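A single protein chain has been omitted from the complex, and every remaining protein chain is retained in its original position.
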Amino acid sequence: MKKLLNNKNTRSNLVIYLVVTVFFLVMQGMNMGGMLTSSWKGFLVPICVYISLAVSLNLLVGICGELSLGHAGFMGIGAFAGIVVAALLQDAVALEPLRLFIAMIVGGVLAGAAGFLIGIPVLRLRGDYLAIVTLAFGEILKNIVGNLYVGLDAEGVHVSATSAKFTLLEGGKMILDGPVGATGIKKLATFPMGFVLVLITLFVVLNLVNSKEGRAIKAVRDNRIAAESVGINVTAFRMKAFVVSAFLAGMAGALFGLNYSSMAASKFNFNTSINILVFVVLGGMGNILGSVISATVLYVLPEALRSLEDYRMILYAVVLILVMLFTWSPRVKEFVSVVTDKISGIFKKKEVETNG
Amino acid sequence: MQILQYLINGISIGAVYAIIALGYTMVYGIAKMLNFAHGDIIMVGAYISFCVTNYLGLPAFVSVIAAMAVCTLLGILIEKLAYMPLRGTPSLAVLITAIGVSYFLQNGAQLIWGSAPKNFASIVPLKPVFLAGGELVITGEVIVTILASVLIMVGLTLFTTKTKIGKAMRAVSEDRAAAQLMGISVNNTISMTFAIGSALAAIAGVLLCSTVPTLQPTTGAMPGIRAFTAAVFGGIGSIPGAMLGGILLGIIETFSKAFISTQFSDAIVFSVLIIILLVKPAGLLGKQIQEKV
Amino acid sequence: MKKFTALMLAMLMVMSLLAGCGSSKPAADASTIKIGMSGPLTGGAAVYGKAVEAGMKIAVEEINAKGGLKIEFQSQDDEHDGEKALNAYNNLKDWGMQFFAGAVTTAPCLSIAPTAVEDNIFMMTPSGSSDKIPMTGNNIFQMCFTDPNQGASAAELVAELNMAQNIGIIFDNSDDYSKGLMNGFKTKAAELGLNIVCETNFTADNKTDLSTQVTQCKDAGCDFVFLPFYATEASQVLTQAAKIGYEPTFFGCDGMDGVLTIEGFDKSLAEGLVLMTPFNPDAPETQDFVSKYQAMMNGETPNQFAADGYDVIYAIYDACVAAGVDGTTAPSDACEMLKTYFATNEFSGLTGSGMTWDEQGMISKIPAAVVIENGKYVALG
Partner (left out) sequence: MADYPRKVIQVPTYNLFREQDAGKQPVLDVRNLGIDFGGLTAVDSFNITLGPTEISGLIGPNGAGKTTIFNLLTGVYQPTRGSVLVNGIDIKGMPVHKVNKLGIARTFQNIRLFSEMTALDNVKVGMHNEIRCSFLASLLRLPSYYRAEAAANMKAMELLDFMGLADVADQKAGSLPYGVQRRLEIVRALATNPSVILLDEPAAGMNPSETTELMHQIRRIRDTFHIAIFLIEHDMNLVMNVCEAIAVVNYGKIIAKGTPEEIRSNPAVIEAYLGKEDND
């Protein structure tokens, strides 16, 4: 009995790892074999990044039950931290994957630290108020990150919050240029590293969910008062989930930042947070495999619709609304089942007729 | 004198936020959903008003009425088609749908009216008032916006406390199931709320664009988020709270731009919001509800 | 929910299949060259992308009507976002693009340029004006002015015509274009001894309300305000200033072009506005283009974005004809041939005559400034 239960969890986890690995191997194989189009080659890393973001946000929204609208803020911290670290280590660490990995870890740690600092005040609130405060923090983070000036020259690293007195020595390199962001980034991100990121994310989130911490987090979601009454420190566990989620978002952000040659803080705005949230909700709350798949599909979908030109985004909007109605609305679901019954009824009738 | 001028500017933009926030608060209070498409209804309202005055050549007040009519219909339509089927589902599902609606309205507006920004000619015929030898200017828009926001606030308060429909709205907002048992049609009441909220959005759109003249499909997005912040600031669900929140937000935003930093004004505005929520978790005038054990 | 996941999984499989199939490119046709463009066709910056796209389409139609070498043209939406821009560029590459006539705005240009350098695809941006863009590589060309250069010539002009006592600057701190112009202007102004008394800015997120910035300039007593940003925000500044009865000399750059054609904008507010623009829709030599554009875009008057787009297509076309590039030339070979061509040849179009490019792909053309009188551009100086 107990074994069976364990098996069930392990089995569903294995399915997730399997799907991800197969996807990676197929894509990597096609890539090496030159069978991928330029577009798809370009999608590979962002897909990994968005999977990781969606899964980490799912930990917060689906499993912990806290609506966060500021996930992109952590992504942004990770991205810029990663860009700065990678630039500083340009000469110190020659091996590119290692430099990238260090950048991702630093990005994750900084985002996690920001998550902790923000968590102290924020996690006193609940529900929609928590949502608005995370939104506010996301905007604050973007605003602050977007006004940082970081430069490297012979003297060392210079950091400032205004451009007014920011000057570098001759031959110095501007790493972050305020709202304009980072330009001339050395692209380090690779698809295999994206795959590693997804594996790390899945490993952390799945292991967390199926442990005593995960049970406590789910208990807090299901019934906060009861969880307290059995000795669970609710704030501590919301905090753990928040920090882990921010850490993973930071790692993903670092990979994202190092996948492009220029990156502006405005990328990490409310809209990006919302997009990640859409991945989570459409994939199913608390459903990790759902997040993985919906992040992939919904990232590619608007790109696949490019031939529609002006009607592309409006169609995306319509698809979004319809999917929400079809997956959530009890009435629409009922209607669909009636229609499908009727259709299958017609087919059955025909079958009977042809048989008879 | 300088500080007074900034105060006036702040109150002026704050009053616009207040009108938008009133719509947000109404919808949130009664339908219990964050309607992120509210900002885009504002944009539609402004476009309608723009078209009526510029293409049909009709007077300003007609354009406002037309905008209100169209937005009311639009609000009801959106509610019936997109939100009503999702009643009773988790609020997150409705939130995502609202975002879909927001994308739809923005991109639809671009298809209809094009992406080129339009310059919205102010509908306010009043001349500016110059005080203190021209150092202090109060524009007609400021006067009209502030008057309108106060009138709307008073009107809404009277409406929700004195009329039958208004009382029904409050009943639905307090306890939907109980209201239904009392014979109140929850669906009709919520539709009515959307109608009123959207009509307010139309007014807000016209006044917003009279104050800040650029009109394009994304015009409503940022003020929408600001106004939402204002509504939470004042205590979401509270009518005077939305008014207070809007005005305060406008003043804080203007002052931080003028005296602290234009770059960090966003960070400052949102930090104040967070501090307020930590001190008063339900906003300035919101009701704190204790969970029953 | 289960069903939905299954559905998604199925869609994913179909898409991965498509991923492989799309790579078989149709056989190239010698008589037709393929030019791709990306720009913001939706979202807040769509106005620029749409204008460039229309300008380019006009040029393509004209060329294709002429006979001889034809152009196949495709435009893609980048939503003014670096990430989407790279996707758009990759999509165009899959389509078989030989020349990249984009991107329209600076951030997407900076995102695409290093990849274009890697691919060795000839890239000529109509309106991405940061000096960082051509610096990325020697196959990246620019049709518009480089920001610091334009800012500097603006300062020179102000000094030359003695236009200002106390200068105020409002700029968009989140925009590379605006900051580039501002820095160029400031540096030159300091050299020339111009008196800057007020410097204030806004960012993309809080540009809905610019009344504070206008008031700041007024309070500082500026009689001249430099506005290095686009027409949309400029129209706001002008309206705001008129509301509070503030009447300094406003001075804009090429992004300001189009201010007169903003629908609903009270043109009288722009009287006396000085702007630097390479394109004058009121000049006789541009009338043919203007009327075609108006026919295409519901009567809108073209601005310099459209004209830049038009010129980029003609520049690439002229170079192809002269260098003997056709539809079968590999993009990388075509790139080398065009680089060689532009190193020695000049181009004349709507936005200037005798334009030349240095080996970095930076343009040199004569700056022109106009003043608005009676709702028309009148050449200044």
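Read from first to last, the chains carry the letters A, B and C; within each, the first residue is number 1.
The rule is simple: a residue touches a chain if its C-beta (ideal position, glycine included) is under 8 Å from a C-beta of that chain, and two chains touch if they have at least 3 such contacts.
Just so it is clear, the structure is predicted and the values come from calculations on it, not from any experiment.
Residue in contact with the omitted chain (choice from A:Arg124, A:His158, A:Arg215 or A:Arg306): A:Arg215. In the complete complex, the residue from A:Thr162, A:Asn233, A:Ser307 or A:Ser344 that touches the missing chain is A:Asn233.
Subunit A meets the missing chain through residues 1-2, 4-5, 204, 207-208, 211-213, 215-216, 218-219, 221-223, 225-234, 240.
Note that only the chains that are shown with their structure count from here on.
Chains that touch both subunit B and subunit C: A. Chain centres here are C-alpha means, and the one lying farthest from subunit B is C.
Centre-to-centre separation between subunit B and subunit C, using Cα means, comes to 35 Å. Averaging C-alpha coordinates per chain places the centre of subunit A 33 Å away from that of subunit C.
In subunit B, the positions touching at least two other chains are 107, 110, 263, 266. Among all residues of subunit C, those that touch two or more other chains are 41-42, 173, 203, 205.
The residues of subunit A lying in touch with subunit B in their complex are 61, 67, 121-122, 124-125, 128-129, 131-133, 135-137, 139-140, 143-144, 147, 162, 178-179, 225, 270, 274, 277-278, 281-282, 285, 310-311, 313-314, 316-318, 320-321, 324-325, 328-332.
Touching subunit B in their complex are the following residues of subunit C: 41-44, 46-47, 49-51, 173, 200-203, 205-206, 208-213, 215-216, 219, 232-233, 235-236, 239, 243-245, 262-266, 298, 300.
Taken in their complex, subunit A has these residues touching subunit C: 19, 23, 26-27, 30, 34-43, 46, 139, 143, 146, 163, 178-181, 183-184, 187, 260-264, 266-267, 269, 282-284, 287, 289-290, 293-294, 296-297, 300, 303-304, 306, 309-310, 312-313, 323, 327.
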